[in-house]
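Just one protein chain is left out here, and the rest sit where they should.
Presenting chain A:
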Amino acid sequence: MIAALHRTPPILVSLALAVGLLAYWLAGATIGMLAPLGALFFYARGYLLQSLWAGLFVAFAGAAVTAVLYPDAVREAALSFGASIAVAACIGALIVRDPSRRGARDAAAHRQAPGHPGGLGAVPDDVAEGAIHPDDRAAIAQAAAYAFWTGVPQVTHYRLRQPDGSYRCTELRAEPGYGVSVDVDAMVSRPDDHWTVAESLGRTAQAVQAAKVIESLHGKAWAFDAAGKFTYVTPAAQIAIDMALEDLNCRLGEREFIDGGEVGWMRGVHPDDVDGAAATLRHCLKTGEPWNIEYRMLRATGHYVWHRISARPTRDGEGHITGWFGTSIDIDVYKKTEAALREREKHLEQLIDTVPAMIWSMSSEGRPIYLNRRIMEVTGATLDTVKAPDGALSLKKMIHPNFWELAEQTFTKSVMTGAPYNIKYLQHRAGGTYRWTQTRAEPLRDEAGKILRWYGVSVDIHDLITTQTELNLRKQELTRLIDLVPSFLWRLTPTGAPNFFNRRFIDFLGIDESDHEQSETERYAAALKAAIHPDDASRVWAEIKDCLSTGRPYAMRYRLRRHDGVYRWMDGRAEPLLGDDGSIIQWYGLSHDIDDQLRVEEALRESERSLRQLVETLPALIYCATPNGEPIYRSEKLREFLGFGLTDKDEDGQTRLTGTLDAIIHPDDLPDVKEKYGRSLATGAPYAMKHRLRRADGEYRWVETRTAALRNAEGEIVQWNGICFEIEDQVRAQEALTLTQERLARAAQAASLAELSASIAHEVNQPLAAVVANSHACQRWLVSDPPNLERAQKVIERIIRDANSAADVVGRVRALFRQTAQARIPYRIDAILFEARDLMMEEAARRRMRIEVEVEADLPSLELDHIQIQQVLVNLIRNGLEAMEPARRGVLRARTLRAGDCVRTEVRDTGMGLGAPDKVFEAFFSTKPNGMGMGLAISRTIIETHGGRLWAENNQDGGAAFIFTLPVEAKADHDQ
C-alpha cells in the first residue's frame, strides 16, 4: 500500500485529506485527521515537509494557547486537537524515519539526470563532486551519461581525494538497475513504421515480440527469420549503424546468406571478424543453437566498436524455428579495458621479472607463493626448494647456515605479529657462493587489517656491505692515523669553535674527557684558551680572528702549555675547507711541536751568526756562488772593497756573474778569468787565479782568488766558496823579483858573448876601481906629514876586501864554465826546444812573429848540458827572428827529428837568407849593426863539445836554416 501511495498523484492525497477531514468533521473526533496527515507525510519532501512540520507546530502551539486562554469546552477541544497534532507528528516522524522509504529515496536519487556526477549511484553519498580529481571529472561525467542513456555497465577509474588530501585511484563500476515495464501493446508494428519493422513479420512475430521485450529492457534488440533475414531492428540501433532494414538484408551476391552468400549487415562488421560471425550465424541458423559472438561493429561515426551479440530462436509448437531475436551489447570499454589490463598485467609481470630485485610473496601463514624470475636466476632457488614438505617456508637452501636461526626467529615473529620483516644475511647464490642480502617484507592487509599476503624483496647488498666494511676499516685506519700522527690535528667551525682535537692533542693539553657537563667544543675551547702562552695569546687570537673573517690560510708560531705546565713552541697552520659556493665549511688545522727544532735552529743561527761574523771580520775578501757561478754572498770586507753589494750590479739581459765580472775585473785579465772560472765551473776543479780587481775608488789592485766547490754527500756541487787576498805588494815585489830574475836568466841563458863579457868586466871593474881609489888614498895618507897610519891601515883593509871581491868575481865566472861542462845529464832535446820556444815567445810576439815547433814522437834522451843547448837554441831562434826583422812578420819553424844515430834539430827562418853560410860561424862575424859576432861561434863550440855538428844553409824557398845534430850516444867530451 505504501508503494502504491508513493506513486499516487497529489490529487489522491488531497482526496484522502478531504475524506479524513470530513470524517473528522462527522465523527467529531480528531483521530480521523491522523490518516490524511500520515498520507501527507508520505508524500511530502523537501520544503513541503518542512512546511508540514511548521504547520503542525503552529497548530499545536495554537491549540496550546487556546487551551490556556479559553475555559471548558473550548479548552477541551483545543487539548484534543493538540493531542491529535502531537500524535500526527509522531506518525510523521515514524514515516520519515522508515528505512524502506529511505531506500526508495536513494533509488530515486540514482535516477537523477545524467551529466551530474551525483547521479552515479555507486559513488558513496559522502563523495561530493569536489572529491574527484579535476582531471577525471569530465571522463566520469561522460561515462555516467553513457551509462545512463545506454544502460551499459561502465567501469571507470578516477582519482578520489582522501580525508588527508591525497588522491587514491578508485575503480567505479556502474550497473543499471531497471524497472521492468514492457509496453505489450506496442509489440506489433504500425504501418508507417516502415524502417523499423519489416513489412511482413512472417513467422517472426513471436521473435519480434520477444525482441521488443528485450528492447524495452535493454534498449536495443532485433529479430530475424530462420534464414537470417532481419525483420526488426531497434530504430536507435539502425541510426547508430546507419543501416535500415533494407540495407541489412540487401543481398550482395547471387546466393542467399544461408547458403554462404553475403548480405548488407556484414558490411558493418569488422573485416577480421566478419567471416567468423557469418559462419557461426549460418551454423546456428541451421542447428538452432543460441548465437553468442563478439565482434566489432561499424558505427555511423566510422569507428568499430566491440559488441557482444546474442540471439535465441523462437519455435512453434512443433519445435520448428520460427525466427530469431537477439540483442547486442556494447562491450567496447570492457574489451579495451580487458586488453589494457592484460597489457598492464603483462607489463607488470615483465617489470617484476626484470627489476634488479628479488621479489617474492607468501601467504599470510608464511607459505611461499611466488618468486620472480630474478630471484630464481640469482639464487638458483625455485618455489619447490624454498618449501618444506608441509608447504611452509624453508630457508635452509637459501641462507648461509650461520643465519638460519636468526632468519627463522625474525620470520616467525613477523608472521605471528604482522610486523614488517627486515633482515640482512648471507644469501645463497646460484654459483654456490653466499652474498650479503637485505630482505624486507611487508604484509598486505585487507580493510579489516587482516593479513592477506606478504610481499618481500631481497636486495643484494654485498658490495655495499663490503664497501662499508672496507670504509669502516679505512675509517679505523684513518682514526688511528690521525691519532698516531706525531702532530696535533684540529678542526674549527667557521666561527672558530674547535670541534675536533686528535688524540695526541687531547693528551698534550691534558683535556679531561670524563667531564660530560660541558660539550666537547666548550671543553676544547677552554683548554686551548688556557694553554696558549699569555705573551702570545693576543696576537694568536687576533690572527685567528682575522683568518676567520678573511678566509686566508692561517700560519703562526706560538707557545702552548703542555699538561705538565711546560710551554712548548708550536707551528700552527690551518686552511679552510670551502663549499661549492665558496663559503667556509670547516677549518682544518695542524700544530706541530717545533720546540726542539727551534732550539736547534737557535743554536744553528747562533753558530751561523758567529761563523758569519768570523767570515765578515776576516781580513780577506770572501764570497759564495751558486753551482753555476752566480754570486750569492759577499763578505763585508769584499763589499767594502768593491763598493757595492750583491745586487747592485744586476742588469737586464746578463747574468749577475757576467755583470759583476765585467765591472770588477781588469779588462786585460777578464778573458783569462772568464775562461778559467768557466772551466772550473764546468769541471768542478778548484779555481785559483791572480788578477787585478777594481777597488771602490776605481784603482785596480792585484788579488789572488781561490775558489773551491762545496759538495754534498753525493758529490754534487752545492756551492762555490771563494776567497780573495789582496796581493798588490806581493805582486809588486814579485814583479821586481821576476824582472831581476828574468834579466839574470836572460843574461845567463840567452846572453851573447858581448853581454857576458861586459857583465864580467863590470863585475870585476867595480871592485878594481875601489881598490885603485883606496890605494891612492892609502898612499896619500902615508905621504902626508905626519902620515895618517890609522886611516892608511883602515884603507888597506878595504883594499884587501875589494881585491878579494874582484877575485871572487873571476872565480865565479870560472866556476860557471866549469860547472856547465860537467852538468851533462840525460835530457830530451824536444823538451829543451819547447823551453827555448817559451823563452823566446814574448820576443817573437813583440816582433809579430810566430814560432812553430814540430817534434817527432819518441825521441831518445841525450846526454847533454841542458843550459848550454838551450842557449844554442835561444841563439839560433833569436838570430832567425832578427833575420826576419825587416819583414816585420813571418814564421820561424823549429823542428827536431831522429836522423840515423843522431837527433837533428833545425831552425828555419823566412828572412833574407845567408850570403856565406859557412862564414857566419867565424868569431867577430856579424851582419848586425851592434852585434859582436860571437853568438854563432860559441854555439858551434857548444855543439861540437857535445860531439855534434852545427851548420847553416839557405832554404830553397828563401830564408836561412841552422841545423845541428847531436849523437844519440854522446861522446864524453868534457875536456874539449
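We take it that a contact is a pair of C-beta atoms (placed from the backbone, for glycine too) under 8 Å apart; a residue touches a chain by one contact, two chains touch by 3 or more; residues count from 1.
Here is the rule we use: contacts and distances are computed from a predicted model.
Colleague: Out of "LuxR family two component transcriptional regulator", "Carbon monoxide dehydrogenase small chain", "Amino acid ABC transporter permease" or "Translesion DNA synthesis-associated protein ImuA", flag the one the UniProt entry gives for the chain missing from this complex.
Modeller: "LuxR family two component transcriptional regulator"
Colleague: Tell me which of A:215, A:802 or A:830 is the one touching the absent chain.
Modeller: A:802
Colleague: Please identify which residue in A:139, A:258 or A:770 touches the non-displayed chain.
Modeller: For the chain that is not drawn, the touching residue is A:770.
Colleague: By the contact criterion defined above, which parts of chain A meet the unshown chain? Give residue numbers in ascending order.
Modeller: 758, 761-762, 765-774, 776-781, 784, 788, 791, 794-795, 798, 801-802, 805
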